[in-house]
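A single protein chain has been omitted; all remaining protein chains appear in their positions.
After this line comes chain A, so read on.
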Amino acid sequence: MTHQAHAYHMVDPSPWPLTGAVAALLMTSGLAVWFHFHSTTLMALGTVLLLLTMYQWWRDIIREGTFQGHHTPPVQKGLRYGMILFITSEVFFFLGFFWAFYHASLAPTPELGGCWPPTGITTLDPFEVPLLNTAVLLASGVTVTWAHHSIMEGERKQAIHSLTLTILLGFYFTFLQGLEYYDAPFTIADGVYGSTFFVATGFHGLHVIIGSTFLAVCLLRQIRYHFTSEHHFGFEAAAWYWHFVDVVWLFLYISIYWWGS
């Protein structure tokens, strides 16, 4: 009889960490090849490998947890720590871009005209689409909380509806932001204003897309009865990530869109 005398999960050997590392290598070297030799093949290959790795690795985690029961309470605790630490690292990532923004905007150089916004920059009105975007994300925070309570209370239909609504709101934000980007009177090449604006909001938008994808996976899993009212950590992780994305937007809105206008 081969039983483990502990509640932890000794994971079976898996090729996905290796394929993930190879994907990272191909993507980075592919980026360099694109810069110097105008070929995107290596980078595209790396991206495909990355997508395959993510799909199969996370699929395996779902199999191990939901279908095979390996996610005992201590294992789930470890997963919680992991997600919290990851989100914390993302906070620091954004902190860097906020640092850059404040460095440039608190003491604007003569090249900008000694003022912020710099001379020649027409900023976006913070009380137009950006305010709508704020409302959209705040509303999505409400709907994702509704979804969580629905799951905990065993309300299957409501959980599906509120989770769907959350995802739709996420898409709406992305759509609106896309329009803003297209119609903006300035570009990323417009000095430090353009750089700080588009890098900070751009990475935020990428995180909205990632978060929406995570929530969409949760929706699929909820429809397929993966979650119980007591155990639905995948959903909780997605909800934490979504709230983080919302909070980053609030800081972006206050700092760059409002104070910086």
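One rule holds in what follows: contacts are C-beta pairs under 8 Å (C-beta built on N, C-alpha and C of every residue); 3 or more make two chains touch, one makes a residue touch a chain; residues count from 1.
The working rule: contacts and distances are computed from a predicted model.
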Inset, instruction - Tell me the UniProt name of the left-out chain, picking from "Proteasome subunit alpha type", "ER membrane protein complex subunit 2", "Glucosamine-6-phosphate isomerase" or "Cytochrome c oxidase subunit". - result: "Cytochrome c oxidase subunit"
Legend entry - Full-complex contact with the absent chain, from A:69, A:110 or A:185: A:110
Legend entry - Positions on chain A where the hidden chain makes contact: 109-115, 118-120
